[in-house]
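Not every chain of the complex is shown here; the ones you see sit where they belong.
The first chain written gets the first letter, and so on, giving A and B; residue counts start at 1 in each chain.
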Amino acid sequence: MELFQRLKADAGADWSAYVSHEFVEKLGAGSLPEASFRHYLVQDYLFLIQFARAYALGVYKSPTVDDMRTSLEGVKAILDIELDLHIEMCAGWGMNKAMIEASEEDRPTMAYTRFVLETGMAGDLLDLQVALAPCVIGYAEIGANLEKRYGGDLAANPYRRWIEEYAGYLYQALAKDFGDWMDRTAEIYLTEARYPRLAKIFRKASILEADFWQMGLDAEATQH
Amino acid sequence: MELFQRLKADAGADWSAYVSHEFVEKLGAGSLPEASFRHYLVQDYLFLIQFARAYALGVYKSPTVDDMRTSLEGVKAILDIELDLHIEMCAGWGMNKAMIEASEEDRPTMAYTRFVLETGMAGDLLDLQVALAPCVIGYAEIGANLEKRYGGDLAANPYRRWIEEYAGYLYQALAKDFGDWMDRTAEIYLTEARYPRLAKIFRKASILEADFWQMGLDAEATQH
């Protein structure tokens, strides 16, 4: 996760604003309004559909068969598993599949996903990976942080399942693998002259991720 | 402009919210805070760069040489003329080229432009045209509206040049040509079964355009 660590360090306050967003803090403390979480959940479902497209783009963009197979795992994880899990989790909050699929993408959902897809299409696999990283690896960092701080105290937290999912071994390993894959790509495609452009992509993506949390917070008032 | 008229009618309140946005009203009345206009101008410069990429994508996506040439005119208009005009207009507001180019894209700038580019890449030329239309044709409608309502009274309006540009013959003809080009593409690629998907693209793009105006208004407080 060498490249990720460097990008994260250089994103500085923009990274912190994302991983320590008020939404995240309230999620850990269990004090997040239900309306916020529900809005987030539905938007995250729509977000995942676009992320599956981004991983498919990764297969298309892969310079080797190994890269193709790695990126394919991302598509499969979403289309074969995560979308159904999401429907199931939403059901626990009283929302059925029809309601979810009839929902429209909110602005922050469109903003981050189209930025990722467009950055990946215009550039190469490394650009795409860097645009995806704040989401893929950031969620692991957030999950691990919350587990560390609130782990002993989750019994009564309504968002326990979310935290355990991203703090869990499977997701942590997935994020680590993604970071390593990015490093392998960087070994071939990264130059110092290029780095500032990647840092800009990473920072923008982090900002757009923070907006995604904010969208959740803002939903409290308006209700879903 | 048959397809455009239909899309506009179906976008209903989302279209009105865009073309009659408070930013637009204040621009016409000359009461828009200078900070708002300055922020808008700089972001519009960054926006145009992405729009030149979208027209270039149009050349790539064109099924005929005539389509290629029509889309090329859009790239040339921006890269050969409009960007320099923008720099010049910015100079009138005390901003030089270095300041403008050092500026970063604000969220609404990224959100709309990446949506257009991604929609066009994923779909065909008609998808791209429909995503571009709220900007290309919408600005003509806004310019003509403002000219009609405030035209006799522009002498003291600090934003007179902007209004005259978009109300002017050249831009009105450009927008009309774009609408006709879209109709010619629709003659070949439009079906009724497909129409709802296009209407969704058009409506989303209109919403993202309204956000662009709002970004300008919001800049008043923060200053540029």
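Keep this in mind: a residue touches a chain if its C-beta (ideal position, glycine included) is under 8 Å from a C-beta of that chain, and two chains touch if they have at least 3 such contacts.
What you see is a predicted model; the values in this text were computed from it and never measured.
Asks: What number of copies does the complete complex in this structure file have, with 2 given?
Replies: The number of copies making up the whole complex is 4.
One rule holds for everything that comes next: only the chains that are shown with their structure count from here on.
Asks: On Cα atoms, by how many degrees is chain A rotated relative to chain B, nearest 5?
Replies: That rotation is 180 degrees, given to the nearest 5.
Asks: For chain A and chain B, let me know how many angstrom lie between their CA-based centres, rounded off.
Replies: 31
Asks: Quick one: in the complex, what on chain A touches chain B?
Replies: 53, 105, 107, 110-111, 114-115, 117-118, 121-122, 204, 207-208, 211
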